[in-house]
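Removed from the display is one protein chain of the complex; every other protein chain stays in position.
First chain written, first letter: the chains are A and B, and each begins at residue 1.
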């Protein structure tokens, strides 16, 4: 069995994190699939999907860590070619990843109590995003 | 076809790596699935799942690299809110990822000779962990 849904997300710009866990659980429930996997994917190369304990402290820490590891700067090759100021957005998104997969058991995504799936805007401005969620199993 | 198993793992604390490859192969064999994928997932947001050549050198290098990139420190926002001393554990786990997927061919996970799946404890103390392994295919 395969079930797929796509959703729209408005982001407020660089570093904006949103908790997708509730939406994913709802889609898995709608799919009728009891055992399998659910794959979550951001369409576009300057935002990312990951897992974290979703709370205000880490919501600030994660974008800060990414900006420390891959700082905003106009010295990247991407900037020389495109002058769009978001080379670090691309590189942060590549490092963190733009999709992930969870197991599904008993008709629910398997997650710990303090383990949530987030969408992170890495781009430098507010964007409208599409996220595709695919459930496979029996 | 879908097959799922969950396993318990005891960890010795921050930086403890364990090789899951043998266990994954056994579960794939038990599933009877010949062609498809196997997904491995750590339940909980302060440990990670990854791939490496599992040998003592890299077993020391990987936790050291993570501690260099995202140092243990009490200055994270997560620490201000929770005082549990493991903000870096969360962030390292988010960066490395808490699950991954391998192809299955001829009833076995496809891996190179020096390519193993590991579980890495990022938290600051010994923990009991649950890992969920899901096999899908035909």
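Observations
Here is the rule we go by: a residue touches a chain if its C-beta (ideal position, glycine included) is under 8 Å from a C-beta of that chain, and two chains touch if they have at least 3 such contacts.
Source: prediction; values computed, not measured.
Considering the whole complex, the residue from B:50, B:85 or B:107 that touches the absent chain is B:50.
Check A:18, A:98 or A:116 against the missing chain and you find that the one touching it is A:98. Against the chain not displayed here, chain B makes contact via residues 35-37, 50-53, 55-62, 64-65, 69, 95-97, 100-105, 110-112, 114-116, 136-138.
Summarising the interface, chain A meets the missing chain with residues 1-2, 4, 6, 39, 41, 43-45, 69-70, 76-82, 87, 90-91, 93-95, 97-99, 101, 132, 134, 136.
The rule we apply is simple: only the chains that are shown with their structure count from here on.
For the two copies, chain A and chain B, the CA superposition rotation is 120 degrees, given to the nearest 5. The distance from the centre of chain A to the centre of chain B, with each centre set as the mean of the Cα atoms, comes to 19 Å.
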